[in-house]
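Here it is, the structure, as structure tokens.
One protein chain is absent from this view; the other protein chains keep their places.
Now for chain A:
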Amino acid sequence: MICVEFQSPADGVAREEALFAAGKPALLLWRSVERGIVVPRSRGRRPGFVGLSMAAARAGWPLMLRSSGGGAVPQGPGTINLAIITPMPVGARVEDGYRLICGAISEALMRFEVATETGSVDAAFCDGAWNVTVGQRKLAGTAQRWRPIGNGQSIALIHAAIVAAHPPASVWPVLSQVEAQAGGITPPRREVHVALDELLPAAMAPQALQGALMRAAEDRLHHLPRRSLEGAAAA
């Protein structure tokens, strides 16, 4: 199986963070059986988070914490996560990480004649300038965590959450509450998102796309400057 299936989103996040802690180049494609909403760990330190978390769990969307930045992301069987752990070359900037993962997703989808762009989408969950979009609707969101390792180098966890199928309608009011608690003004809306199952014939998705995603990500990892890999191995 190309896509690892975890029971809980927390299990997938924990696996990503273990790979990041190991500090070696790695790729992980995963999804979870159970549903949940994953938020940056810094949100967990905000006042009112415990009450918010209890309310979300009662609504069927327990909150879980991750180490990368961004906003609230629904997880479950309809979300495919691509995690790339890689040392970044001296002088690399965060935009290089985004180009890497957005480029991999774009290349994989091009094999199925789906053209993508990048950009923000008003009222998308976890919005940002490096969403992968199709027809101005959000297909995937991206975020990163960087750790400096000395000599100007860093290890990066570069993550994308790809909407394979729209989440159940019950998620939207919970997402709105979670974002409002963090000061968000615009509630996330379903109609500004697009899912893989709308774009790909059912016979193709999801196995073929998963293979294309892994190949595209591997290609990009292999083309990072060699000196960064050697530096990371010595760290």
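To be clear about the criterion, contacts are C-beta pairs under 8 Å (C-beta built on N, C-alpha and C of every residue); 3 or more make two chains touch, one makes a residue touch a chain; residues count from 1.
Quick note on the criterion: contacts and distances are computed from a predicted model.
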**Message:** Suppose you had to identify the omitted chain by its UniProt name; would it be "ATP-binding protein", "Biotin-dependent enzyme", "Monovalent cation/H+ antiporter subunit F" or "Branched-chain amino acid ABC transporter permease"?
**Reply:** "Biotin-dependent enzyme"
**Prompt:** Of A:Ser68, A:Asn81 or A:Gln210, which sits in contact with the chain we cannot see?
**Reply:** A:Ser68
**Message:** One chain is left out of this view; which of A:Ala22, A:Ala129 or A:Ala180 touches it in the full complex?
**Reply:** A:Ala129
**Item:** Touch criterion as defined above, residue of A:Gly51, A:Gly119, A:Pro148 or A:Pro168 at the omitted chain
**Value:** A:Pro148
**Request:** Write the list of chain A residues that the hidden chain touches.
**Result:** 40-42, 45, 67-71, 91, 93-95, 97-98, 126, 128-130, 142-148
